[in-house]
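Of the protein chains in this complex, all but one are displayed in their positions.
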Amino acid sequence: MKYGYYPGCSAKSTAPELDATTLALIDFLHLDIKELKDWVCCGASSMHSVDKVLHTALSVMTLDAANAEERDIMVQCPACLAHVLEAKEVLSKDSELKSDVLEAVGKQVDANMKIRHFSSILHDEYGLDKIREKVTNPLQSLSIASYYGCLIVRPPERMQYDDPENPMVMDQLMSTCGAEIVQWPFKTKCCGAGTAISDTDVSLDLTYEILRMAKNNGAECICVLCPLCQNNLDLRQKKIEQRYGEKLNLPVLYYTQLLGLAFGLDPIMLQLNRLFVDPFPLLKRKGIL
Amino acid sequence: MLIKIGREVNLLAFSKKLEKETGTDVRKCYQCGKCTAGCPMNFEMDVSPSQVIRFCQLGMEEKVLNSRTIWYCIFCDTCSTRCPQGVDIKGVMDGLRRMAVARNIKPKSNVRFLEKAFQSIIYLFGRVYEPGMVGMYNLRSGNFLHDVGYFPLMLRKRKISLKPHFKRTREVRQVMKRAQKMKLRKAKELEEAK
Amino acid sequence: MARIGVFVCWCGSNIAETVEVSKVAEVSKSIPGVVYSVDYKYMCSDPGQELVKNAIKEYKLTGVVVASCSPRMHEKTFRKAALEAGLNPYMLEMANIREQCSWVHNNMDEGTQKSIDLVRMMVEKVKRNKPLDDISIPVTKKAMVIGGGVTGIQAALDIASGGIPVVLVEKESSIGGKMSALDETFPTLDCSQCILTPKMVEVAQHPLVQIISYAEIEKLEGFVGNFKATIRKKARYVDVDACTGCGTCWQKCPVKVDSEFEQGLGKRKAIFIPFPQAIPSRPRIDAENCLKLTKDRCGICEKVCPTKAIHYDDKDEFMEVEVGAIVVATGYKIMPVSAFPEYGGGQYPDVVTSLQFERMVCASGPTLGDLKRPSDGKLPETVVFVKCVGSRDPEHYHSYCSKICCMYVAKQTMLYRHKVHHGNCYVFYIDVRSNGKNYEEFVRRAQEQEGAQYIRGRVSSIYKDGDDMVVEGADTLTNSQIKVKCDLVVLATAMEAPDGIKQLAQKLGIGYDQHGFLTEAHPKLRPVETATAGIFLAGCALSPRDIPDSVSEGSAAAAKVLGLLSKDTLDKEGVVAIVNELTCVGCQNCIRVCPYNAIELKDICNRQGELQRQVAHVNPGLCTGCGTCTPSCPSRSIELQGFRDTELYAEINALAEL
Partner (left out) sequence: MSENWEPKIITFVCNWCTYAGADLAGTSRFKYASNIRIIKTPCSGRIDPMFIVSAFEKGADAVLISGCHPGDCHYNEGNYNARRKFTMMKRLLDTLGVDTRRVVFAWCSASEGIKFSRLVNEVTESIKKLGPYTDYHSLNQEER
């Protein structure tokens, strides 16, 4: 296991707590994972409708960065993951697009590295058994709904993450940490984060449905892995509560934060204070903090 | 609506063009409607996803390129994952949007401005810089106060840094320039071929 | 020395107009070996045939060429005449100078020259022909039917009423198949049990039918007319002959498990009969759940059984039967809800399969016909039916249409509305396929009179919201999304080939398609035959079918069996392959190419009985005379009689003289 960490732009801006907790876990579990020095933005979802060549070329630059450090790639942001995987696909078959992309990048780039999401690495490379051993502060009786969003599971052939309709990776990580997991139908339903800036109202409707469904199925908090989802469910929750006249009060934590809690890491280090929906009362009530 | 099909119209031509652009063959669609049934954005769309595919089958290029739908698809891929016939609907939406951009068709949603803002930011900094992006987006879309309400909040939580982070910017700019040149060259070649 | 006679026909003016027939006859005389030739106006007429017969006798002919019409027309006629005159019929060949010559050419010279060539080719061939005998194979006048669903029952009954004994092998402990679990059946809405049970009783009581239940085919040897099957009778732990079916054991047994027959909606005991009308009405012990067999506790059934029929030390037994023909009627299974993650993947009790729904409304079902939804027993006031689940979805499941779900969904909406008059029912569909007698009328009735609301669109997902099930679908006719809140969802899941069918097909040496359904010899002309002579197919074993089709096919297969077994021996043409055992090197090339598995290796031993080498051996019972083996043999050791190399090369060589 030798990975280069590709945090993506979100982790460095809107999701600093994801970045911080990722680094904390790497450190705590003694994983051989280091941030890639020369990663660049993946172009996210906006770029590909503009220019397929450019958008692929940006991801290829990151692949190149990993090659330079002779590391496989670990990604946290599902959007980035999708794009580097797509770039890898483009490089693996001869096509017009491939030659255009390489022309734009200006050099030959190989794509033989493994590319995986951090949660997959923890789940099946590090292993649930070893995680269980590290749990010192079980998340007992905390009911968690895992929300994966649409990016991490689709298209399934490319992402190779888990069942696109009912993924279990985060659920199993959380139950290993002693939490109660909530089986609910909207694990991979789209929250509309992609339109959050351009068409806010649309995404509010979608986000409300997701929060309501989690709550109705008995969730006390939501566990996420995607910075876009986190922002959408957390930052806009207050507005949703006002708009629909319903108190939701569902903290939205990154799975890395919840893992950190279970491992007994310092709450300051886990940056729980950055969340908009305050998780402290809940965590205190459950005796986790 | 009247759809006229005469000897001079080649229904297949557009399907073939789309297949070349997106790698998916819309003729496989048998109009079951599963894509429409699961699309989270359908209620914002003027033409539902299965209908977009149908119009493509009928070669109605103008109809689809001028639809709201292609701008409201958020590429969640719910449709393609569940399509029984293996039609990559998302890929078609993406391809149609690229075609529309290439033809300078006026976008039916603000998302295009966001894309432009995004592109400029990456050009400037190599990585995303949210305040700049949202600012630029607001300037372009003319929606000055949009999302600004969240700024103080995000700043307080230190979720946005006011300092942009620069990375490999020179290189990124070069790549962008080369890609742009390539695009112009290809367009010219296409012109000449005609 | 060959003594060949050539008979040239005018066919009135049909041939004579474009072919100078007298010249053909004249020139033929100069072909080496020809001792007699003649032309005549109608060779196939009685005087014409007499001419041939007399010439054979008079000139002691060893071979005959009739130059006339296509052999497809009159080869049989002339060969019969030859036989009557004492000549082996395979020593007669025809030169086709009508269809291949006079009718397709205009010019007398061309026609005449070509006719002479054709005659010359056939003379050269017939000179090298060898007399062949028709092959006669003895047959065992007994049949086996595999699978005791309605199809197998029908086949067994029809064969038995034709006077041929039948062994009916069923893998479950009772015959009846899926039909025994259905409620009322389309298109007439008669009760399934009411029409099936009498048939089950009839087959059980028929003196010529032997039912072997809870058994499977272990091995099959032999060929058409002469099969030998080994049947594994699985350990039942109940002596079927001693048991009287009194039922004391299953009333007292303390173990309750989900009943397969009730589709998991009801319970059965560890010693059980699957349903009350089971035939044979003898229980079996489910070894995986019986306390005695798993933990050596309990033993109650043995104690209470009045006839001492329980034997905990029962073992699988094997029996051999010899049969002349086999009908495979192994039916289907349907996909479970758990196969569909977007429809809840089996986590919601209120999403059921269509077969579960049949049990839910059936008067003999677990709720005795009171419609209750599985989760909380509530009466479902809104029900959604979803069609084409797992069918017509090549990307994730099956590409084929399951053919009958359109019909039974219409039926189920009616059954539902008959029980819940105020209830709402919605059907999500892509197409309605109702092409059978009175089927379209039946579906219209469901929509027009019985209140089923049809919505055209496939369902994207199903989930639970509070107490309600939510179905997210579309209506492509208005291009809208439709969300229906309901109490119960019924999925018309695809029909699939049953478990173990590929293994069975391999044992029997018959083909199956990529979906696991068994393949017929020809979809239109031989729909109930397999490529293997003597093995027939019927019912859902071939692909999804409804009861009318299944039963028709059961009867059709029975007719084929009766036709085959009506004689004491099977006659077939002598055109089969033969191996020259002296030159065969045992390379097995021929074995690999033979489409009928007609060739096997045979041991050649010396006088001491020690194995010397192995050679190919053709089973004439299985060989169809296709000749594929011949060109594959590197040592030219396998020859198709009637089309041997020397015979065909003679035809080619005749060209050199042309």
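Labels A, B and C are assigned to the chains in the order they are written; within every chain, residues are numbered from 1.
Criterion: a contact is a pair of C-beta atoms (placed from the backbone, for glycine too) under 8 Å apart; a residue touches a chain by one contact, two chains touch by 3 or more.
Just so you know, these numbers come straight off a predicted model, no measurement behind them.
The chain not shown here is in contact, across the full complex, with C. The chain not shown here is touched by just one of C:Trp103, C:Trp250 or C:Tyr312, and that residue is C:Trp103. The missing chain, though absent from the display, is touched by one residue of C:Met1, C:Leu582, C:Leu611 or C:Ala656; that residue is C:Ala656.
Among the residues C:Val304, C:Ala531 or C:Leu601, only C:Ala531 touches the chain that is left out of the figure.
Counting over the whole complex, chain C has residues 70-72, 96, 98-101, 103-107, 110-111, 113-114, 117-118, 121, 521, 531, 575, 593, 595-596, 624-628, 630-631, 640, 643, 645, 648-649, 651-653, 655-656, 658 touching the chain that is not drawn.
The definition used in the following text is that only the chains that are shown with their structure count from here on.
By count of C-beta pairs in contact, A-B exceeds the other of the chain pairs B-C and A-B. A straight line joining the Cα centres of chain B and chain C is 53 Å long. Separating the CA-averaged centres of chain A and chain B is a span of 23 Å. Within chain A, the positions touching two or more other chains are listed as 164.
Multi-chain contact residues, meaning those touching two or more other chains, occur in chain C at positions 342, 461.
Chain contact summary for the complex, chain B toward chain C: residues 30-39, 42-43, 47-48, 50-51, 78, 82-86. Taken together, the chain C residues at the contact with chain B in this complex read 342, 388, 392-396, 430, 456-461, 472-476, 479-482. Listing the residues of chain C that touch chain A in their complex gives 341-342, 344-345, 347, 461, 463-466.
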